[in-house]
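The following block contains the structure, expressed as structure tokens.
And then chain A:
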Amino acid sequence: MNALLSIKDLTVVVHEDGRERRLVDGVSFDIPNNSISAFVGGSGSGKTTTGLSILKLLPLGLTVSKGQILFDGDNLLNISESKMRARRGKDISMIFQEPLNAFNPVFTIGYQIEEVLRMHTKLSKNARKARILDLLKMVELSDPSRVMNNYPHQLSGGMRQRAMIAQAIAASPKLIIADEPTSNLDVTLQAKIMDLFRKLKNELNLSILLITHDLALVSHLSDYVAVMTNGQVVESGTTKQITTTPQNEYTKQLMKAL
Partner candidate 1 sequence: MFKYVIKRLLIAIPMLLGIALLTFILMRLTPGNYFDALKLDPQISKETIAHYEKLYQLDKPMFVQFMYWVKNLLHFELGHSFHYNIPVSKIIGGRLFNTFVLSFASFFLTWCVAIPLGILAAVHRNKMIDQIIQFLSYICLSLPSFFLAMILLFWTSQSGALPLGGMYSPNFEDLNFLEKVVDILKHLAIPTIALSIGSIAALQRIMRGNMLEVLGQKYILTARSKGLSEKKVVYHHALKNAINPLITLLGYEFSSLLSGAALIEIICSWPGLGSLMLTAVRSKDIYLVMASMLMGGFLFILGNLLADIALAKVDPRIRYD
Partner candidate 2 sequence: MIKQKKYLNEFDIALRGFRKNRVAMLCVYTLLFLYFTAIFADFLSPYSYKNEDRNYSYSPATPVHFVDEGKLTWPYINGLELTYNEYHARIYQTDRSVKHSLKFLVKGDEYKLLGFIPTDVHFFGIEGEGRLYLLGADSRGRDLFSRLLYGGRVSLSIGLIGVLISFSIGLIIGGAAGFYGGKIDNLLMRLCEMVMMVPGFYLLLALRAAVPDDFNSVQVYFSIIVILSFIGWAGLARIIRGMCLSLRERDYVLAARTLGVSDFTIIVKHILPHTLSYSIFAIMLSIPGYILGEAALSLLALGIQDPFASWGNMLSDAMSIVRIKFAPWILWPAFFIFLTVICFNVIGNALRDALDPMLKSEGQN
């Protein structure tokens, strides 16, 4: 299989009131190289939990009870925490919804991006500064040197989201997980960010995993889709397949909303 990342039979549980509840139930999915995939579903479908599992960033109380996540010769679920930390930000990075809260309010944008570079590259201080400016230009931010010295609250929502993307691609990862990247933005900004994603995927040869409830985003942007509900993948395939000829009942309902 030439999949970049392969999720096999993943099950994530939480213990509540003495019982075990499955948030993710036997999910399998392959993310190919140089592609844009998407997990689509409503809230509580388990899509975000699946995404967090890839980076092993599950919140307290949630545990992986079964499954494998294969990436670059490793089962991510088995490797040590320090090895995982080396991969986070470098091989796989993540973008979040609500960028005001997703950036640390007391550090500048430049500082927070620099952290990634300091951690995962051997660039000198000046080289790092240059790279940050490049990254900010790459995400189509005008006046990158001002943005670099700004604090998160001094930027608009759209600029913050772009800065977040810049931070995610800083160490040249192979996969970016984007959790609801456009849900807080207005429609015009959404379109621009979608274009940015496509551009980055092509120029940097990386894969993007979208986690979203937004069907429009999925149909316009992604190559592959997995439809999720109740912690399970009910249908998956290419976007064309899913949107034009849905097989599953749930998927059919979803597509009606488009």
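These made the cut because all candidates are chains of the complex that A comes from, given by their letters.
By definition in this document, a residue touches a chain if its C-beta (ideal position, glycine included) is under 8 Å from a C-beta of that chain, and two chains touch if they have at least 3 such contacts; residues count from 1.
For clarity, every value in this text was computed on a predicted model and none was experimentally measured.
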Candidate from this complex that touches chain A, chosen among 1 or 2: 1
Chain A to candidate 1 touching residues, read off their complex: 55, 57, 85-90, 93-94, 96, 98, 101-107, 115-116, 119-120, 151, 153, 164, 167
